[in-house]
Each structure stands twice: as structure tokens, then as C-alpha cells.
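The structure appears right after this line, and notes come after that.
A protein chain is absent from this complex, but the other protein chains hold their places.
By written order: A and B. Residues from 1 in each chain.
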Amino acid sequence: MKKFTSIHDVQNLNGLIELAQTYKQQAFRDAQLGQHKRLVLLFFNPSLRTRLSTQAAAHQLGLYSITMNAANGWQLEFEEGKIMNANKAEHIKEAAAVISQYADIIGIRTFPSLDDRAKDYSDFILHQFIQYASVPVVSLESAIRHPLQSLADLLTIAEHKERQRPKVVLSWAPHPKALPQAVANSFVEWVAATDAELVVTHPPGYELAPEFGQQAQVVYDQKAAFEEADFVYVKNWSSYKHYGQRLAQDHNWMVTLDKLQACPDAKVMHCLPVRRNVVIEGKVLDSPHSLVIEQANNRTFAAQAVLSCLLNPKNILC
Amino acid sequence: MKKFTSIHDVQNLNGLIELAQTYKQQAFRDAQLGQHKRLVLLFFNPSLRTRLSTQAAAHQLGLYSITMNAANGWQLEFEEGKIMNANKAEHIKEAAAVISQYADIIGIRTFPSLDDRAKDYSDFILHQFIQYASVPVVSLESAIRHPLQSLADLLTIAEHKERQRPKVVLSWAPHPKALPQAVANSFVEWVAATDAELVVTHPPGYELAPEFGQQAQVVYDQKAAFEEADFVYVKNWSSYKHYGQRLAQDHNWMVTLDKLQACPDAKVMHCLPVRRNVVIEGKVLDSPHSLVIEQANNRTFAAQAVLSCLLNPKNILC
Partner (left out) sequence: MKKFTSIHDVQNLNGLIELAQTYKQQAFRDAQLGQHKRLVLLFFNPSLRTRLSTQAAAHQLGLYSITMNAANGWQLEFEEGKIMNANKAEHIKEAAAVISQYADIIGIRTFPSLDDRAKDYSDFILHQFIQYASVPVVSLESAIRHPLQSLADLLTIAEHKERQRPKVVLSWAPHPKALPQAVANSFVEWVAATDAELVVTHPPGYELAPEFGQQAQVVYDQKAAFEEADFVYVKNWSSYKHYGQRLAQDHNWMVTLDKLQACPDAKVMHCLPVRRNVVIEGKVLDSPHSLVIEQANNRTFAAQAVLSCLLNPKNILC
């Protein structure tokens, strides 16, 4: 593995999940692997879970991590040939090349603009970093994908599934703000790479981008979608078609204990943070249905497996 | 010790002070104790001394520390059953449970509102974290107490006292801003647990909350209070009765070299930062009376003793 930005960078998905499980059982088994190596984490947006879980993963590998909050004050220029006489003090060409010299692996978190769809869906900032960096790059969530989250999600599903081919439902849910499509996109392409029946349910207008949405069956009736589901993954996202917009908010889409009567054994997942009683009813989160805390726990081991593969490119597991 | 929030969490105070003294003599004697463990420090308010001294203490125990500045942008919901459709993106239930999975110990610094006395004095945020966390929690200063400061203060007094039962005077002093009562409250309850004559002096209206104030003798005449004092601990606090308010500022309450003529051998203490020539006269801070720098030094060893006990719950010293 030379970079980690999507499922397409993974050669052996089962091997990667097994490696994560191995670390979950014995966190410090490879505590020497990162010795004398450095991970630089750049956050163009604030982060709680991703930062803590990635730093925990690095710690477990003996890998030294440094975080940079680039959210304020670090304005990068990405345009080739630009006359840089305005507010951007550094070009990506220099920034990525320079940071590469201080790091053995670079992690980057970026967010979409939610107004320029073509640019967002080219994952522009992430790919510019990869182009000019000289060390492996890990996406800590990009404009359109959140692969470390998805790997943690698959690990969680693997731990809790009770049949070979579980029914996995990704359900849109309401939210007061317009959110990226990254978690949903990414979840779809990772689950589609496993043996699962994948259903996406959302109100009309919230269809995912074709490259992601075509990998799942779409059911507009949430109730029908939930029938006999083994996993209900809940997430809000803004519209791809009416790019970045919130359409009519339908609070009936909140996931409630009542709705789960259609799938009484279903496990409920969410990447967190979650707004209680808006996205998911509090009673669901406080019930045995909920896997959200364990999912967040698995972030550490997903990150650890990925960092391990990047530190050891000959590892045939990944 | 399973949490550290007040003197009430300490089983053997002398043992804890002795452990801190041991670390002061040999900082890295337990450098393996924290191996493969993590401390996550959450600051809901900025911090200099507490952050540096706690990270130094962790370093000396081989404990990996991660700091999170939660002051901006991380709005937590604490209310049960709330419909979270406003500006708070995460509930304490998830936040505390999730962070517990990345940490072996959580440190939290919170501040009082200074307008809702009942809520502040329930130490609401701290106790919500403790309720939902699954690992030990250390208070890095809460709404109403600052126990790591108080332990450092007792260590400092133990090092400098020249009689078995010293006279310890806590003196209110002026300040341009309304400050919490945490340091004063905490100092009173920790000193009251030792063999000392404890006197609190302040202008009328600045009486501490009864649960704290009743543990000391109150003398409204600062001059009388200073007579034959061994230690003068200086601190501003806002009114408990007129909650969170500054009453008439009496600059005559500044602690000066002149006033110390009543107690020529007295040591002067303050938790820092201190406003020179407002709270304490600069000449006092620059004189042999002052212990303020040593007090700040002792923060490291106080924190180290507490972390050591939390890492090793079978330690009979604490």
C-alpha cells in the first residue's frame, strides 16, 4: 500500500480487516514498527475522533505523530502558474514537498466546498497533496470519501454479523446543517466490496453520485428498506443533484425505536458525532441496538492496520 | 484512586504528598509505569501551567499524552433527552464514552459560568464526564475546585513549614476581573485536612460557599489575620453570595511588603498567573517571601503522584 484514499488502494480487504482485528486483541504487538518514523497529520477541518484514534494508532505502533491545525491561517495556493500576490502565502508544490521531508507518512483531512461539485468530486486538495508529496498519504476524510471510517465500519460489521451475507441498510436521516456526502459514498463502496446485501434508502433528491450510488440498491421507502435488516447505518448527507443543498427536511426520516420493529435484531451504526433526537432517537442510541461507541473504538484499529501497511509496504495483507 | 476531583478522592494524603516528594527527587523512577498507556487532556479553557506540568508529569511516567483544546468549536450537549437541532453537535454521552476508548486516563479542565450558582456548584460538566466515561477522570480545575493545584500547595507547605502546626492564611486580594472561587475553595479543604491553623481573610461579601468556608476561621481584618502567619496564600475570587460578582474593589487588600511586617518570616504563595502590583506587590514577588515559582514547579510532581496512583490503583499510598 502506497497511499490510502479509498477501497481502490486496498489489495486484500479481508487481510486488512484481519490485521485490524489482530491489533484490537493485542494493541502493542507491533510497537517497534514505527520506531524512528514520523506521522504528520494536517487538519484543514477540526477533528476529534479521527485525530485521537489516529494518534492512538500511531502510539501503538511506536510511530511519532505531530498534528497541525491548518484550519486557520494557512492558506495554500493550488493553481498552477498563479501570480501569488493575494492572501495565499504558499503553493501546494512547496508545502507538500517540504512536509514530506519531515514525515514518513502524511495524513490529511479536507472537506468539500459543497458548492463546486466538479472540483469536490475530483478530490482536488487530496490529490494535489499526493501529487507533490514524496511519502505515502492517508486520507483522514476527503471531500468525497472517509476511508478510515469505512474500514472501521467493516470491522464492526465483521464483529457483529450473524449470517454470511448480512442485509446492510444505509439510511439518510435529517440534520440541521448541509453535510458532505463523504461518509455515505465511502460506506457504499466499502460494503459493496464485501459479501452483503446493500440497500440505500433516502428521500428523492438525495441520490448519491452515480459512481457510488450504482453500487447499491435504492429503496425510497424507509420502512420497506428496514425489513429484516441486520445493520442500519444512519447518516445525513446533502444533495448531490442540487449540489450541497438541504432539500425539504422530513423529520419522519429520523431513525426511531418504533421503526426498528421491522428489524428487531438490527444493529444501528453512525460515524458520530450524532445529534440525538434529530438524526437518531436517543432511545435507540441508549439501547442494545446501538454499535456507535464500538464503531468509534474500531477507528483506532482501522487506522493502526492502515499505518502498519504503509510502514511495511511488503505486507501482503494489504 | 479511581478519579481525582477533590480531597475526598484521596485515601492517604500524607502518602500522596510523600509520593510527590519522591518524584521530585527522582523524576523518572517510574518511567515504565505509563508504558503503553495514554492520557487525553481536554481543555475547555486555555491553560499554561496545568497543561505543561501535567504533560511533564506524564512524560516522567512514560505515559503518552494528547491535548485537545475544546475551547472553540466543540459544543457539547449535556441535557438528557434534548432535541439537538441547534448548535451543539455532540452529546456528552457519546463524547465521554468515545474518548474513554482512546485514553487510559482523561483529564478535564472546565470553568464555572459564574452566573448559575447551583449548576456551577454541582460541578456539572465534570460530573457528567465522570458519569459517562469508562476510565478514570482527573480534574485539571473544575467549576469549584482545583485539586492538582491544592496538592502542589500542600507539597510546597510541607517543604517550607518550620513548625508542626503552621498558621496558614488565605487572603483575598483585588483583581480587575471576576474570577472563579475554585482555587480558594480547594485550598481550604486541602489545608483543613492537614495539621494547620487555617484563617481566611477577605472583605465582607466574599465569604466562601458554606461547605468550604466552614472549614476555616474567618477574620475580616487582614492585618490581624497576618499576625504571625507562616504562609500567606493570596488569591482573588468573586462573590459567592452575590454570585460571580466583583463587589467594591478595595485596593488596600493588595498584599504588600509593608503588610508582611506583621509576619516577617511568612512565605507568600499564589497559584499564578499573578497580576503584579494589583494582587501582590512586585517587591513581594521579588523577595525571599515568595514561593510562587517553587509552587508552580511542584505542579509537576503533584500531577505525577496523582497519575501514578491512577495508573496503579493498588498503590496503598493513595
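Here is the rule we go by: contacts are C-beta pairs under 8 Å (C-beta built on N, C-alpha and C of every residue); 3 or more make two chains touch, one makes a residue touch a chain.
In this text the structure is predicted, and so the values were computed from the model without any measurement.
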item	value
Given A:V40, A:L179 or A:L208, the one touching the chain that is not displayed	A:V40
Residue among A:I7, A:A27 or A:I99 touching the omitted chain	A:I99
Options B:H36, B:H59 or B:K119, residue touching the unrepresented chain	B:H59
For chain A, the residues touching the chain missing from this view	36, 38, 40, 64, 66, 68, 73-74, 77, 80-86, 89-91, 93-95, 97-99, 101-103
Missing-chain contacts mapped onto chain B	27-28, 31, 46, 48-49, 51-53, 55-56, 59-60, 176, 272-278, 282, 285-286, 292-293, 296-297, 300
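The criterion applied here is as follows: only the chains that are shown with their structure count from here on.
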item	value
Between chain A and chain B, centroid-to-centroid distance (C-alpha), Å	40
